[in-house]
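Missing here is one protein chain; the remaining ones are kept as they sit in the complex.
The block that comes next holds chain A.
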Amino acid sequence: MSNLVFLPIFIPLFFGALLVFFNKKQKVTVNISFLVVLLSLGVSIFLSYHVFSYGPLILETGDWKAPYGIILVADKLSVIMILAVNVITLTAAIFALSSVTEKMVQHYFYPLFFLLIAGVSGAFLTGDLFNLFVFFEVLLMASYGLIIIGGSKHQFRESVKYILLNLFSSILFVTTVAFLYSVTGTVNMAQLGERVGQVEQQGILTGIGILLFIVFATKGALFPLYFWLPKSYIVPSPIVSGLFGALLTKVGVYSMLRVFTLIFSHKLELTHTFFIWIAAITMIIGVIGALSTSNVKLIIAYNIMPAIGFMLLGIGTFSAESLAGTIYYLVHDMAIKSALFFLAGLLVWHAGTSNLKKMGGYIKTAPFMGWMFFIASLILAGIPPFSGFIGKYLLLRGAMDEEHYIAAGIGLLSSLLILFSVIRIFIGAFWGELKEEPKQAVKTSGLAASAVLIAISILLGVGAEWFYPYVQAAADSLIDPQIYIDYVLKE
């Protein structure tokens, strides 16, 4: 049964490698990719069912017992993330139907796409810190490939910065793992948690923790380390932007969630207070960025940052409720960010420009897209009863309970400004007189993919009662790391 844990990594990896041979045959590739996505989704649903009914699954590769070999752990948090990734993959595959051109297929879009999914799934499932680095590299390699498919001037220009920054943070990651290995003598996350707990996280370990935070903050685009993100996310094709916005920064947040609840959770007043301030500043900077531009895609890209800020606020507050809020917000944000990136991509295709000032009146030519954009904006800003509200409510209530009033206030204010920044797109692009004739008709499969994502978001909000117990269970297992440690080390 424990071999099941391997499948969410193996299926995309294997079929991704297989699809390399079909790069000249678009039809075959698309058909196989749909089969793979459905298979992978089925496996992840079964995996989640199994973990929630019978407890976490652990795969010890090569039968090397826990602290020594490479292990894969599927606990409640991991399976929630895996399920979310696979749902996003399905919608991305639908969106790809009309947006992936024959040239992109020839340049190995699908193999890179599946490699990215394999890397992300691996990062969510791995049980040791060095493997987390390896899976980070796998997904980054795929993203390096995806970001330059198309080969325009802008793409090369922005991808250079993206790759250099990610490379630098990866090197820092390896160095930090080496530090941690020399201090504690292990890279297994459960054993690290145990050993760091035993010495009550002395100064040097807190220092290493902050170094790790810098690494994950670079991947997740937190306050001082976000400059690479907005521009590099808008240059590739909309489907790639959607995938990046949904998956890449979230892997950084997931790693923070894992590392700072399991390993470095003993000096809360030092590290976690620092997180709350970083979170608050990230939210402000993000909305300022979103308000400063009239490029539709850039507005959406800047909106990633306040969301990451919200999630970090939950980690900084560190109570069962706020961690549940972080997980809820993480899942919600994956769905809505890819929906918005898809919609923005469709809008830019429709209008033929990404400049908001040159748009207007498209509600007449694309009514469905307009109203979907409107609902997506409300969901993003966290208007009840949609899913953003539930996550934000939990996070802000958690923060208030722990008396972080200023950060909570900034969170509320930034939500309003987020709404303003996104509604500006709706007003600018869809209201008023038709300024220019649309260049292209809206692509149906693109609309369908966005509609599925928005439906999921609405379901997450309206049916919060169904989903909340699972999220709460995952958060409860995070707040008490001993459960994870005992399970992995079998004590």
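FYI, a contact is a pair of C-beta atoms (placed from the backbone, for glycine too) under 8 Å apart; a residue touches a chain by one contact, two chains touch by 3 or more; residues count from 1.
Note that contacts and distances are computed from a predicted model.
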Fill in the blank from the handout: Choosing from "Molybdopterin converting factor small subunit", "Amidohydrolase-related domain-containing protein", "Multicomponent Na+:H+ antiporter subunit C" or "Diguanylate cyclase", the absent chain's UniProt record names it "Multicomponent Na+:H+ antiporter subunit C"
Fill in the blank from the handout: The listed residue (A:10, A:34 or A:179) that touches the chain absent from the view is A:179
Exercise for the section: Return the single residue from A:29, A:159 or A:241 that touches the missing chain. Expected result: A:159
Completion exercise
In the whole complex, of A:4, A:134, A:320 or A:400, the residue touching the missing chain would be A:134
Handout entry: Residue ranges of chain A at the interface with the undisplayed chain
Key = 130, 133-134, 137, 141, 144, 148, 151-154, 156-157, 159-161, 163-164, 167-168, 170-171, 174-175, 177-179, 181-182, 187, 295, 348, 353-355
